Each structure stands twice: as structure tokens, then as C-alpha cells.
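After the C-alpha cells below, expect a handful of questions from me.
The complex appears here minus one protein chain, its other protein chains still in place.
Think of it as A and B in the order they're written, each chain with its own count starting at 1.
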Amino acid sequence: MVAIARGWLLVIVVALGISALSYFGLNAYMQQILFYIAINVMLAASLNLVNGFCGQFSLGHAGFMAVGAYVSALVSLHFHPFEGALEILNFPIYLIAGGLCAAAMGFFVGMPSLRLRGDYLAIVTLGFGEIIRVTLLNLDVVGGARGLYGIPGNTDFMACFHAFFWAGTTVLLLWRLVHSSFGRAFLSVREDEIAAECMGINTTRIKVLAFVISSFFAGAAGSIFAHTTNALNPASFQFVKSVDVVIMVVMGGMGSLTGSVVGAIIVTILPEALRPLQEYTHVDLRMVIYSLTLILLMIWRPAGILGSREWNQLKFWRKNAPAA
Amino acid sequence: MRRLNQVLVAICCVLSFACTKKNEGGGSEAATEIKVGQYGSMTGGEATFGQSTDKGIRLAIDAKNAAGGIKGKKIVLITEDNQGKPEEAAAVVKKLITQDKVVALLGEVASTRSLAAAPIAQQYKIPMISPSSTNPEVTKRGDYIFRTCFIDPFQGPVMARFAYNNLKLRKVAILKDLKSDYSLGLSEFFAKKFKELGGEIVSEQTFQTGDTDFKGQLTRIRSSEPEAIFIPAYYTEVGLIARQTRQLGIKAILLGGDGWDSPKLFEIGREAVNGSYFSNHYASESPVPATQDFIKKYKEKYHETPDGLAAAGYDAAQVLLLAMENAPEITPTAIRDQIAKTKDYQGATGKITINADRNADKDAFIVKVDGKVLKFVTLLGP
Partner (left out) sequence: MQELVQHILNGLNLGAIYALIALGYTMVYGVLQLINFAHSEVYMVGAFASYYGAIQFHLTEKPGWGAFAIALLISMTVCSLLGLAIERFAYRPLRNAPKLNTLITAIGVSLFLQFSGQVVFGADPKVFPEVLQDSTLYTFGEIQIQLFDVTIFVVAIVAMLALNWFINKTKTGMAIRAVSFSFRSATLMGINVNWIIAVTFILGSSLAGVGSVLVGLKYPKIDPLMGTLIGLKAFVAAVLGGIGNLPGAVVGGLLMGLCEEMVVAYLSSTYRDALAFGLLIFILLFKPSGIMGQTRVEKV
């Protein structure tokens, strides 16, 4: 119990710290980047649960993000439970609504798909992601192809705190999950499904569980996205977005939560850091570099930056402490 | 424990660097420059729109700078490409306003992208002039949003009247683009007026920007035996549609709106687009002196005949420059007030008066496609 309390405290302190820094120290451009970092951390960590820890390759993450984003946007446009001083309590409601719907979608997608293996699972999840996007494109109630505009929400101190609070919560909850008996079940399914089945683990149930939890956090990330950009368009949730998240996970290391955080930060900052290059050469090479990185990563260091180690397993920490 | 301390110190150092990047002071009045932002689709399916508009705008601004600028200050045009995507339009407009600190915005041609950017311009109170977005919703986004062209509630009925009265058509089919606010709005207004006049819309089919195959929709249309097909879309798809129409043996006349205006229309559509009519913001054969004057200057600078988008861009830039000249000071609000007062400005696309809805009351030119040339047919007013 103490561990959990310490975890939450750390999350709150970090979130407050980053928000204060952002509000008082950074300009609008940098603040936007911070929000994207929070969103990407949630996406990467949740995808890592399915891809890295459970070994099921899902390419449809953008679809769940889209569901979460649109649902929470619709809820916030039509429904204001708390007014006035208690307004800060509104946002968690929108977020959880989005997350739950995304989780439900994850269940519907996962149940039939998780029977498939490897390549086929990847393609089917890709398919579902695209179907979700095309459906949203054709639903007039969410604006269809024109998109949904005027979603309430801004990028001030409270919003920043919310974003990082939820990002921290995601990482914390997933950390606890992975270091529990569920986590060991996920790993066993990844290593050898048939052996896991022999050991009495209901592999289908485990896989669907991982999928649903992962979709919840993807939906939560989507709702933060919706409320910071104030406008949604199905074009933001194409296959390329899913690939973005895959790059983050692969770069950080599949099977390492710290890796996902690191990967998310790098992948968010890299295109912005490369923007001067674009202005210099007048040509947008960012996506080219992006995809080239993915190829080189898979050929030369498929384990990613951290492999499957977490931050407390790095050699860095062992140097001076006598009792390792 | 020691390691932990080291890491925390390192983080603090990094963060302290980040702190130094705070907002550089506001104020878009740098000593000798006036910054104007332009956002358009320089690449993508409607690339010629952005590129033509850009040429027209530059013609106006370069001429003004050569004549001494505004109150001695040079006008700097900062252009951003939105690649034809609405979310990109929103992002670059945000960048132009918050990072480049422009005092005014020019853009966009496509209504969908203008609609994406308008709320942002309104939020930051930067005046925005769209040279050729025709969907009525654009200017409804706020009192800082203007346009120097006509709107679809006018353009649709114009084509309907032309089809009914001039071409004596009674049965028309519509093929519209579901991804484009422009297409949906224009087809709605056309259909309403055409039915009012006594005509019949025999079939209404849809497609999406980016589609290349329209045989399914056209086969359905063929069965309804229309005399003409109204295609309120952009030139790339129109070209492909026209070809496939003739491949299916459909002899109906093709009608369209200002989205057809591009040199690429004939390149893609070939003979299939010959003999079609569409409504436009201007015609190169118009006898109005201001139009011919613009064409002459444009040919001098770029060695080619301008299309409607370039003319519209030129006019929008001129209206902005005029407003800046008349404004007591070069601030967004003052410029905005002057734009609203624009009256009887003789532009290359006609006489521009900004009315109470921040739109321009103008006439529409109907042109006929004949190879690479657009022949002037008639001028229709409200």
C-alpha cells in the first residue's frame, strides 16, 4: 500500500512541477509540445502493454484513440455536470467516458481478432483502425469529413496538470499491472502461448484483458488530445498515427515502460527539433527521416534503446551503491 | 542515493535552459516591417489554387513595396503550405499568429480549410481575408473574418439560372464531393434554385476527394438520363469524372463552379471537358479596364495568363493593402475596421464592396471550356 501511495504522490508532484514550469517558463509553442509529450507517453505505454508485454502486434491504436477523442468531445459539448468552482472535476469525467468507450471498442475488436497470430493480427487490427476512422468520417453527428470544432478546453495550468497527471497515472498503473501476477501472465503468453495454456492460463482472456486496458488508456490519451487541440478531424487518426506509436514503442524498447516514455519523448521532440532543417532546405524531410529511423532501428537494434529493461535495472544505478 | 541526486541536478540544469526560451515580446510592429501571413495549399490535390493565389498576392505586394511600402514600411509576406489538409491549415495559422506575429492573414481558397483556420484567427483577433472561399459559413465564424468574393448562396442559383434560362435544361443530375464543404454547399443552393425555377434533379450521387474511379456513380446517373450533370468540385476530380463520363457514352453537358478554374483541368480531362460551362470569379476576356490592367501586369511578371485564383488573390491583397493605408495605425484591430469599410474598390474580379456580413457583392462570370482557353459567355448579377 505504501508503494502505491508513494507512486501517486510522485505522479502528483511531477505533474505539478511540469505544469508550473510550463506556465511560468515556456512560450505557447513549447507548451503545445509538452501536451503532445503527455499524450504520446500515454499512447506508447498503453501500446507497449499489448505489443511488448503481451507479444500481440496491434496496428490499430489510432482507432481507439479516435474513439476516446470523439466520445469525450461529444460528452463535453453536450453535458456539463459541474459548474462554477467545481468545473475542474468535469474533465476527468470526459476523460473516463472517452476511455471507457474506447475500452468497449477494444473488447469488440479484441474478442474476434486475438485468435489470429502475428501478421494476420497486425492486418486485422489495422483494418479495424481504418474502419473506425471511415465510420467517423461518415457520421454527421461528429462532423464527418469537416471535423468537430469548438471543443471546450484550453492549454492553461490546470489543463497541463491534468494531462501530466493522467500520463503519470497511466505509467503508474501499467507499472503496477506489469509487476503483478497479471504481468507474469502477459509475459508467459508472449513467450509461448501453448505452454502458457498448459500452465492453466486462459490465454484468450489474458490477451483480451491486455487489449481492453490498452484501449482505455489510448482513449484517455485521445480525450486529452481533443481538449487541447479543440478540433478533431478523422484525418488525424490515420494508419500513420498508429505507426507513429509503434515507432515510439519500438524505439524505446518493446517490453520496457521506461522505454516507452523515453521513446515517446524522443519521437515528439524529434520533428520539432528538425524543423530548422526544414526551413533551411525548404523541403520536409522529417517524415523521411522518421521512416528511415524505423528501418535502421529494426535492422541494427531491434531491441530499442532500453530493450526490455526498466530504469531501475540499468547499470547506471549500480555504480556507487554498495548493496546494488 | 548519490546517483539519484546526480540525476535530479542534471534535470534541473536542463530545465533551466528551457526557461530561457520564454515569449519574445509581442508587438508585430518591428521597426521597418509589416508582417502579413498567407496560408494556402501549395502542394496536394489543389496545388494550383495555392500557387496561383500566391502569385496574385505577390504581384500586389511586390508592386506596393516597389512604390515605397505602407507609410514607409516594407510589407513582408510569410507563406505557409497547408498541403491541402484542414488540420495543417489550423496548425500553420496558429504558428503564423503566435510565432511569426503577423498583423493580417490572407487565405484560403478552399472553404474547408478557411473554416478550420477562421476560429483561430478570430480567437487571436487577427483579420483574415479569404480571396475565394465561397461557403457562407466561413465569414460567420467571427467579425474578423472577411472575403472578397461571392458566396455559394449566390453562385449556386447563378448556375441554376444559367442552366434553366440560357441552356434551356430541365433535367440535371448532381455529383458532389462529400469531403468538401464547398461542394456540399454549392450543390444544395444549385438544387434549390433549379427546382424553384421548375427544373428536375434526376439523380444525386456522391464521391470523395481523392477517388479516381467514378464509374459506379456515373452508371447510376446514366440510367436517370439527365441533360446535364452539375459537378461542384475541384479540378482534379472533375477532370477524371469528365473522362469517365464520355467513356460511358454519356452525352450530357457538364456544369460546374469556380473550383474548376485551373490550367490542369484540360490536362487531366482532355476533350471530355470541352463544351462545359462553369461560374467563375473572372474571365480573361472581360472588357473591364481593371481586369485587363491586372492581366497585363501579371503577364509582365510571370509570362503567363492568370487564372481566376490569381486574380482573386490579387484583389484580396489589394483590399488589405488599401485598408492598411487608411488605418490610423498598423494594428490588427485598426486594419480590421478599415477592411470592413471597403467600398466600390475596382478589382480585377469586379467591383468589391464589403457588406454587413463581411462578404463581397459581386457578379459571376460564366465561362465555357474550349481546350486550354476559357471563353467568356455571360455575366450574371444578383
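Throughout what follows, a residue touches a chain if its C-beta (ideal position, glycine included) is under 8 Å from a C-beta of that chain, and two chains touch if they have at least 3 such contacts.
Treat the numbers as computed from the prediction; the structure is a model and nothing was measured.
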| item | value |
| --- | --- |
| Of B:39, B:144, B:164 or B:207, the one touching the omitted chain in the full complex | B:207 |
| Selected residue (touches chain absent from view) among A:89, A:199, A:240 or A:314 | A:240 |
| Touching the absent chain when the full complex is considered, from A:123, A:187, A:201 or A:235 | A:123 |
| Contact footprint on chain B, counting only the chain that is left out | 43-45, 47-48, 83, 178, 205-208, 211-213, 215-217, 219-220, 222-223, 236, 239-240, 243, 247-249, 264, 267-268 |
| Contact footprint on chain A, counting only the chain that is left out | 57, 112-113, 115-116, 118-120, 122-124, 126-128, 130-131, 134-135, 137-138, 194, 240, 243, 246, 250, 283-285, 287-288, 290-292, 294-295, 298-299, 302 |
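Everything below uses one rule, namely that only the chains that are shown with their structure count from here on.
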| item | value |
| --- | --- |
| List of chain A residues in touch with chain B within their complex | 21, 25-30, 144-147, 149-150, 229-231, 233, 235-236, 316-317, 319-321 |
| Chain B residues within the chain A interface of the complex | 1-3, 15, 18-19, 21-23, 85-87, 90, 95, 98-99, 112, 115-116, 119, 178-181, 208 |
